[in-house]
Structures are given as structure tokens and as C-alpha cells.
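In this view, the complex is presented without one of its protein chains, the others remaining in place.
Per-chain numbering from 1; labels A, B and C assigned in written order.
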Amino acid sequence: MGKKKWSEVRPSEDYRRILRPDGTLQGKAPKVSRKELLRWYQVFVETRTFEEIAVRLQRRGVLSVAAVSRGEEAVGLGAAAAMKAGDWCFPSYRQNSTLLYWNAPIDRAMAGLMGNSPEHIREHLPMTADQLPAVTFMPYAVFLGANIPLAVGSAMADKLAGRDSISLAFIGEGSTSEGDFHDGLSFAGVFDSPLVVIIQNNQWCISMPASKQTAAETFAQKAVAHGIPHERIDGNDVFTVYDTVKKAADRARKGQGATVIEAVTYRMLDHNTADSSAVYRTEDEAEYWQTLDPFDRFEKYLLAEKIIDHSTRGTLAAEAEIWLREAIDRGRAVPPTEPPAMFESHLHGEPGWSERHQRAELAAELAGQNPFVDYTGEGLQ
Amino acid sequence: MGKKKWSEVRPSEDYRRILRPDGTLQGKAPKVSRKELLRWYQVFVETRTFEEIAVRLQRRGVLSVAAVSRGEEAVGLGAAAAMKAGDWCFPSYRQNSTLLYWNAPIDRAMAGLMGNSPEHIREHLPMTADQLPAVTFMPYAVFLGANIPLAVGSAMADKLAGRDSISLAFIGEGSTSEGDFHDGLSFAGVFDSPLVVIIQNNQWCISMPASKQTAAETFAQKAVAHGIPHERIDGNDVFTVYDTVKKAADRARKGQGATVIEAVTYRMLDHNTADSSAVYRTEDEAEYWQTLDPFDRFEKYLLAEKIIDHSTRGTLAAEAEIWLREAIDRGRAVPPTEPPAMFESHLHGEPGWSERHQRAELAAELAGQNPFVDYTGEGLQ
Amino acid sequence: MSAAIDKGQTEELNLVTAINQTLRQELARDPQVRVMGYDIGPIGGVFRATDGLYDDFGDQQVIDTPLTENGLIGAAVGMAMRGERPVVEMQFLGFMYNAWGQFIYSLANLHQKTGGLVNVPVTIRTTFGGGIKPLPFHSESTEAYLMHTPGIRVVCPSTPYEAKGLLAAAIRCDDPVIFMEHTKLYRAFREPVPTADYTLPLDKCRLVKPGKELTLIAWGNMVHVSQQAVDELDYDVEIIDLRAIAPIDVEPLLDSVKKTGRCLIVHEARRTAGPGAELSALISEYAMEWLKAPIKRVTAFDVFFPDNQVEDVYLPGPDRVKAGIEAVMNYQF
Partner (left out) sequence: MSAAIDKGQTEELNLVTAINQTLRQELARDPQVRVMGYDIGPIGGVFRATDGLYDDFGDQQVIDTPLTENGLIGAAVGMAMRGERPVVEMQFLGFMYNAWGQFIYSLANLHQKTGGLVNVPVTIRTTFGGGIKPLPFHSESTEAYLMHTPGIRVVCPSTPYEAKGLLAAAIRCDDPVIFMEHTKLYRAFREPVPTADYTLPLDKCRLVKPGKELTLIAWGNMVHVSQQAVDELDYDVEIIDLRAIAPIDVEPLLDSVKKTGRCLIVHEARRTAGPGAELSALISEYAMEWLKAPIKRVTAFDVFFPDNQVEDVYLPGPDRVKAGIEAVMNYQF
């Protein structure tokens, strides 16, 4: 009410930044090998390639909906690089770069996006244990914010068991308004949990601008409510993301508790393929943020450092296109999940009468028989 | 986990204070008439008298449970004095002083504590509109924290309607861990609601010490999460409470939005009459807090200022005993609520079939008839 | 049961435009009507139900809020308590679970708790139901949770005409009303809807089609699925649109079953402890002497709403309804 339009309240750039939008350093670059930097670049390329394919597939009706992360890739990527094997990750749904960095199986992901059941996918796209990503990824939080208490519990378990792994959760800035965010952080603060929460502030929560989401000046400061250290960083600078998450993770591993990091970034495209953001936001924003693009500045830096040359991008994109297409095709080739799969994985042990009965009803129906002919409770078992 | 015992982490006294524990001023006393100060003193006395009677009644089995506020009276009292006619108050259950200040009907409260329905009480203890307290009191939040979103909505309504009244809510420090607290404050911040939230930090949440409730250094700083100004005050100093709440209320009335105030105080007795705090806390605490008693210091001040003399307390207590007993007796004299009352005030309009049918079942049962003889749906109407 | 009324001047609307028009009329009629929720302002709702309202009524009557469903319901109740008439958009019924605290303690209970002193005239518009293959928790039909909660009304329109009249009635009602909008019906078809405003009763079921041999009870999209099934069979089925999900309009259901002697309940919700359980129990208890066959429930299965690929088999379709009708019609004691 009476609040300014988003474009009048551009987020302050008073945050931690190492790599300037023009690709030059304003601080010290983190110690990362040239090989690792090239890997980061590759994941950038892969993420953009993957998301472009996903959008095309959605347009052709293969996927019912696709969410992309264009403009926000540095957040998931920098965080990914700061994780270690054995860590647990609780993504929102804008971390394709995190998944790609850790070689999460794209074929399986695609089969999932197409609405196959997880058991069915595992059956049709088997992997040995050592093929699985070394970081464990939980399903993303369809129910916004619900991943935070889970991540906290996971972190509490690590601490109780004396493991030095961490739990890392991503949450959109809009989702920090959900009670779950605070419910989880209350616990994380009190139990000094080895947790890193990254608030991926992409300025928009579908149609709601960040400025209407909270009266707090920053999302990072929400951590103050729980006595948890917080930091606000340039989320379009992969160096800062990496460096900040790495330090938070190290603290966590050493038993020094949780950290909340607000990564300031921008959702360059629509919320998802069902959205049309032109209805609620103006083009001047996009122009401003284009100058802050995370990929461009990283590319400029790598070019200057001669880690890549002008042909690298094309080469990597072509490679990515090939393997991603292959993976996606494998995912698409998974035969449709059979209806009885819906009964799977609800409870352990012998199914009870109702489950047996309903399974039998479904089987009868699929066999073209009338499923409702049992009037004694003994007919369908 | 590994946290210190409460008595090792005494709350910092680094907060706003005007009246020292010894009854002398360390700042400027708020501008309040001598008559009004005497009224405050009277409410102090009434509150202690009322609560002593309530505990006795509980011991004798008249009440099933009674919660008291001994040691915390200054919080509710100072806040009460800062409110104005037309304001709305959302108490927790430790604000007997607020109720007494605004002449809330004790007879009705007693009938309520005895388990009568509100409609029944109103019928048996009728009051004209101008006998009702000029501040509207909502039922206290049995469900901890649930009063906060309600108070915010109430404040939003005042602002939409252009009224200059405020909504004032009390919440225990433990209850600020509930998601409802944050859910409400998110709204209050964004909509600049005319709201004052008082966190009555009495150090304990039943058996949970404040230090185990949150890792935040103060409860006040939880407001930072929502961009709402906050203050931490000596809750045992009625001057500071009054002055701080008054300023917050004035800001709110002027359209300058919400304030969160942490009033640091101490629950001198058990959580309620069903609790025995000796199981989980030590006596050294009680000794420390005895020196900070809110009544003692206020009394010393009034004596020094010659607003009262040494006989005032006795006189007021005797008066209070009389009128409170009378009110309580009126409340106790309310005949028991009739069972059909349970159906009241669920929905407006003509009752539907189920309600008619169940009312008839109950009537049959009470008349000694069998309520289950209808097998057509037409038998009981 | 309520009868059809003369519709006067009409226009062809689908369900979501009927809702949009009703909100518009109610906002204009009563300045204390406040449409509130997230994504209901400039974007006009993710399903465009509030399209254009923000521009026309401004941010004092069309209030975009932070993303907390629990805060949203609580604040709406707080406003209602003070004389406002909030119309909340709850994007999906499945998101109401994390507002369950305020839903029970404030929305449903406050009027009773205050002995009737405080009214809670809040309408909660929420989408429910399957068929559009979205994400998990976007297709919930958990109205059984609502039915077991005192202090609220729950209604479900199955056509644009019904939607307009019921929504206007819900907004003007002094009780909290949960208004269930089936996503698949939003743009499924158009029908003539009176241009003038009107209300329909919130506590009455609706006779869709009279019949003598079997009483079929359904609501939302299942009314249409059932109608299709009935059309494809040769039985004289009476179709009743439950419409008032809570409190239930019991008499017409009993009367119908006493007439037909048979009953089939069709719903999208899971079966166990679902809405059909209550309907079946009620009818068996009070009309058993008339029953020529046990009551059958044609429902989804007792599992979480499944992945898209099996959604169609999870939900009752015309074939499942036909099987239910056949089974009950052919039963012999």
C-alpha cells in the first residue's frame, strides 16, 4: 500500500562482490584452479543449453511446465562448487546449475518432469551407487519453504552423528515469508546446526516484487531473528557466491553453526512457462539486470585470464547439446509409468485390506472388468 | 545442546529503564498525573489480590486451572495505561493488570473461568454498552501466537477505515517461536499496520528457559526480520513500559506503522496451578528477580513522592478484596450453562438438518429418552 | 433443493469469467469487500480470476499480500472481525495445509469462541481438483478435512451460473465460507449467466437431472463426468449436485434415495474417511429400509495425488462411474 514500484526501488548494490559486472576483480578471487574455473564455465553453458531445450520441449507439449534459472545460474553454481561429497542439498527449483555441477542424472530428471514415478524411473534408468551424485539431492520443495525444516533436521542429524557434512538449502526470497522458514531457523540457531541457507533473491515471487514481500531492507537480515550470522552478496558473481558459501560451509563443518546468505540476483525470464511476466513488470528492469548478467562477466574474466578463448563457448555448447540431448532422449524413452505405481511407497510391510482391495479394483478396471462387484469384502483381494 | 543453564546466562540489563529497582529515577518520569499514578498503584494491588483469590479458588476445586502474572504486572499495566478508548487488545493470558485497568468485568471473567459459555454469561450478567470496557479485549490466545495475525488484520482494518485506533497484542517470549508470530509481522511490516506487539519475556516457557528458546540475543530483534522497529525494555519498570508503548502507539496512530517491544520480566510463580517449577528451576533465580520486583519499586517511588503512605496499600487491598469478591461471587452465582449451549454461535441462519437432528438427539437424551430411534431421518426434528 | 430461476438478460461466461464478474460486482457494491492474496493484483491471479480488478478498484480493495497462507487467513479474519469483508484467494487448496492453524483457530472457531460477538465474514476462494496435470499438491481434493471442521460453510459450484450466484452469496454471508473452484472447469464450457447480480443458497444441493432408479451424488467436475456416464447408459438416474459440501443438505438426499432405492457417490477425493464416507453413512443410517443395494463410492484411490502419467487413471472418469452405476443397478439382495 503506497509502496513504490519495484523499478523505483532497485536493490541496493551495497553487498559483497568480488567480480565486477565488467569482468574485472574488485577483490581477491578465491583460490580455485584453472581447471575448476573451466568446469564452472562448462556448467554455465550446460545450464543455459539444458534450459533452452526444456523450454522448447514444453512448447512442443512434451513437458507440462518448465521452470528455468536464466540470470540466476551463478547462485546454484557457486554454492555447488562449495559443497563436498557427502553433503545434502535441498533445492528450490532454480538450481539446475547445482544439479549439473554434481552430475545429477539428467535422464532421470527428464523422466520425472514428464510425470513418471520415481520407482519407475529407477527401474528403467538404473545406476550403480557410484554413478549417483556424491551430493545427495532432495526433491525440490513444491511446497515453498517446506525444505527448510527438513534441511535443519538433516543438519541436526549430522551433528548428532559427529559427521562433518553439511546440509545446504535454497529458498526463493518470496518463500522466506512462509512460517516454515522461521520454524526451521529457530531450530538451526538453538542447535548450532551445520546448515547453510541460501536465499536466492531474484526480485520476484511470481508477480510479487521483493519490495512488496517484506518491509525488511534485506532478506539476509531475517536471520537476525534467530541469532544466525547472515551475509548479503552479489548473487550474479560466482566468485562471491563460492567464497561466501565455502566459508559458511567451513564454519558449519567445524561445529560453528548455521549461516544465512542472501544472494541478490534476477529472474530474467517468466516465473515458469505458464507465466507471462510482461503483464506485471517493465522492460527497464530487464535492461538494468542485463548489465549484471552472471555469465557475461564470468566469461569476460575467463577470456582475460586466457582460461577460455572465443571458441570455447561454442565448443562446449555443442558438446552439451549432444550429451544433454542423449540424456533427455533416454529420459523420454522411459515407457509410461503403469497406473498401479500410484500405490507404491506409501507404507512399509504387508498392505492392509483397503490397499489390497483398491489395487484389485484398479486391476479389474484396467482389465475391462467392473471393479465394484464386491459386496462382501471378499471378492477382490 | 551444550547451552548454559539459565542462571548462568542472566538476561542482560542493557535495556531501557527509567525507574531503578530501588525506586529512584534514572531517567525522566513520563508525564502522568498523580491521580493516574495512584490508579496504577490501585491496579497493581487489585491484580495481586485477584490472583491470590484465583489461586485459592483453584486449590478448592472451584477453578480447574488458574494462570497468574505475579512479577509481570507492570507489563500489562503500563501498556494498558498507554492505550486509548477504541483500541483493541489481544492478550496472552498474563495480563490481568490490563483487564483490571480497563475495568473488564471480573464477574464475567470468573464465570468464564468456571467453564460457562460466553452467551450464557452475557445472559446472566447483562451489561449496557457503556458499561463495557472502552478497549475491546479479544479472548486470550489458547493457541499460542495465533493472536498475532488476528491483531495485524485488526490493525489493517483500522488503517483501511482511516481510524486512529491501534491494535495491541501480547505474546510470551516462548510463543515467538511459533510461525504465526512471523506470519503476522510480515503483513504488519508490509502494510505499515497500526500495531504494537509486546513480547512479555518472563524468562520461561513452562519449563523451557529463554536461552534455549532461541539463539537470538534478544527477542526484540526478531522484528528485524520484518523491518519493524523494536525496543527492549525493563518490563518491571511501569514507567518505561508506559512510555515506550505510548510512543509506539502514537507512531502507529500517526500512520507510522508497527513496533515490537520486548519487555524483560520474570514469572515469579509456577506456569499455572498445574505446574511445579521447582522441578526445573533453581532458587537463586527467584532471589535475583525478587530484587527487581515491579510492585516494590513503584511503591517505593510513590512513597517517596508522597502519592501514597504506608497505609494506602492495606486500604486499597481491603477495598479490592471486597469488590473483587463481590464480582467473583456474581460470577460464581451464574447457574451452570445448559448443554444445548454447545450448539450456539457456530453458523448464522437457519440450522441445517444435522444441527437440528443433533439438537433433538441431545434433547431426547436429556429428557431420558433414547436419542437413536430415528431410522428415517424424520423422527427427530 | 433449489430450482432454476428466470435468468433475465444473460451473457455467455465460463466459470472463471463468471467469478471475475462477480468479484467485480461485489467490489463495486460494498467498499468493505477486500480481495486479497498473493498474485491477485496486477497479474490478476495465476488463473486470471482477478484479472483487471487491481486496475479498477485499486490497492485498498485489491490487496496483494506477502507469501504466507497462514498470515493471509489470520489477517483476513482480523480484518473481518473489524467489519471488513475479505475475499481471500488461496491459490490451491493444497497450500491451505500450512494455514491450518489460523484456519481452525481463527477462521472456523472465532465466532463461536467469542460467543457470537465477533463475526468472521471471510470468503476463501480456492482451487481444487485434478485434470490439468500440474505439480504435486496442486490437485488436492481434501474437502473431507473441511467437512469435519465446525463453524464454516463449504460450497462448490459446478457451472458458471452456479459460480456467480454462490460466490455473491458467500461474500455476503456472515459466516466463513470456503469456495471451491475446480481448475478443470475454469474454461471447460460457457453458459448463459445473468448480467445482473443474484445469489444462490449456500446450504442447498441442486437437482441436476431427475430419475427414478438410482441417486447419484457428485460435485465440481464430477457432476459433468457423471452426467456423461449417465448419458451413455440406459438407466433412469437422478443426479444431485451436492453443492453445499458443509453443512450438507441432508433431506433431499434422503428423499431421493427413498424414492430410487439406490445410491452412488462420486468424488475426486481419496476414499478412506473421504466425503463419501459421511454421505454413505448418513444415507445408510436413515434410508436403509429403502435401499435395494448397498451404497457404492466411486472415488480416487487412497494415495497421494499421483504423478501426471497416471493421473487420468487415478481420477474417476465416465467409465468408472458407469461401472459404479452398473454394479449398483445389477445388485440383488
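The criterion applied here is as follows: a contact is a pair of C-beta atoms (placed from the backbone, for glycine too) under 8 Å apart; a residue touches a chain by one contact, two chains touch by 3 or more.
The shown structure was predicted, so the numbers you read here are calculated from the model rather than taken from an experiment.
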Chains shown that the absent chain touches, full complex
A, B, C
Specify the residue from the set A:39, A:122 or A:253 that touches the hidden chain.
A:122
Pick out which of A:157, A:269 or A:360 touches the chain that's been left out of the picture.
A:157
Please identify which residue in C:105, C:128 or C:219 touches the non-displayed chain.
C:105
Tell me, which residues in chain A touch the chain that this view leaves out?
88, 117-119, 121-122, 138-139, 142-143, 146, 148-158, 160-161, 167, 179-180, 182-184, 186-187, 190, 344-350, 352-355, 357, 374-377
In the complete complex, which positions of chain C touch the hidden chain?
70, 97-98, 100-105, 108-109, 112-113, 136-137, 142, 144-145, 147-148, 150-151, 246-248, 269-270, 272-278, 280-281, 284-286, 288-289, 291, 294-297, 302-304, 333
So which bits of chain B touch the chain we can't see?
1-2, 64-65, 114-117, 142-146, 174-175, 177-180, 205-208, 212-214, 274-275, 279-280, 336-339, 341-343, 346, 354-355, 358, 361-362, 365-366, 370-373, 375
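The rule is short, and it goes like this: only the chains that are shown with their structure count from here on.
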Using C-alpha centres only, name the chain that sits farthest from chain C.
B
Roughly how far is chain A from chain B, going centre to centre by Cα mean, in whole Å?
44
Can you work out the whole-Å distance between the CA centroids of chain A and chain C?
35
Suppose each chain is reduced to the average of its Cα coordinates; what separation in Å results between chain B and chain C?
39
Can you list the residues of chain C that touch 2 or more other chains?
60, 66, 68, 70-71
Set of chain B residues in contact with two or more other chains:
179-180, 182-183, 186, 190
